[in-house]
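Below you will find the structure I want to go over with you.
With one protein chain removed, the remaining protein chains of the complex are shown where they sit.
Up next is chain A:
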Amino acid sequence: MRTTAHVSRPVSWQRRALHVLLILAVVCFMSVFLLLPLAVVFVEGLRGGIAAFIDTIGQREALASMRLTLLVAAIAVPLNLIFGVAAAWAMTRFQFRGKALLGAFIDLPFSVSPVISGLLYVLLFGAQGWFGPWLEQHGVRIIFAVPSLVLVTIFITLPFVARELIPLMQAQGSEEEEAARVLGATGWQMFFRVTLPNIRWALMYGVLLCNARAMGEFGAVSVVSGHIRGLTTTMPLEIEMLYNGYNEYDHIGAFAVASLLALLALLTLAVKTLLEWRYSDQIAPHTPGGH
């Protein structure tokens, strides 16, 4: 609106109407498909009042599911952080045979249905799977236990960090790293003083996305979990079980846990926005120059 006020040429009412119409359309779409469902989650969760809400999420199974979700994310996200950086490094700094293939494999978890990802792990480690009997003999249980949840979550969230970093590292090139080497930096010094500062924002986005998916994953986790309440149910599984009434139908319980999960997602979003706002000056001006 401010810009139109400065234009000497009168803006036709059709143009202005179009502006308003477009903005309205976006707002409506967002409201119906995003805000409304989000609001429903909280409203339904709090339907029985604050006391019922606290009572529900204070139950043993609910607390266990929260602990499990955080535990799975706490293992999967750091591992994928390391893998993502290493993969992005390999993809952008080295020439080797099968590089295109590696790129395709990094994308695999995006293209394969999560249910299939879960099934793959059952086929590998399940009782009738390839390694299942051997593991059974040695007293290691993976499927229908916590290790399988961690494994499939790593699989599902594997592309996030690498995919965020590869285009950036490609664009930045390796000249700064080479400059650091010539100036006498060791490999680690080069990484921590030059590479990491240059990719930190992309890395942070990648980690946040990875984390959001790790906490929210349902399909793959559902296949391998075995749904043992209090032991192998993460928050998304707990919500589904409460809602569909595997044990007893618990509408309020489902939405109470769902609202907690949504809250975690909103928190992630808030952290990202806060960091963006706080460091906007650093994100913007550090575009490569001098070309």
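A few notes on this one:
Going forward, contacts are C-beta pairs under 8 Å (C-beta built on N, C-alpha and C of every residue); 3 or more make two chains touch, one makes a residue touch a chain; residues count from 1.
Everything that follows uses one rule, which is that contacts and distances are computed from a predicted model.
Comparing "Methionine biosynthesis protein MetW", "3-oxoacid CoA-transferase subunit B", "Sulfate ABC transporter ATP-binding protein" or "Protein-arginine kinase activator protein" against the UniProt entry of the hidden chain yields the protein name "Sulfate ABC transporter ATP-binding protein".
In the complete complex, the hidden chain is touched by one of A:A185, A:M204 or A:A262, namely A:A185.
Among A:L158, A:V194, A:C210 or A:M241, the one in contact with the hidden chain is A:V194.
On the side of chain A, touch with the chain left out of the figure occurs at residues 175-176, 178-186, 189, 193-194, 197-198, 282, 285-291.
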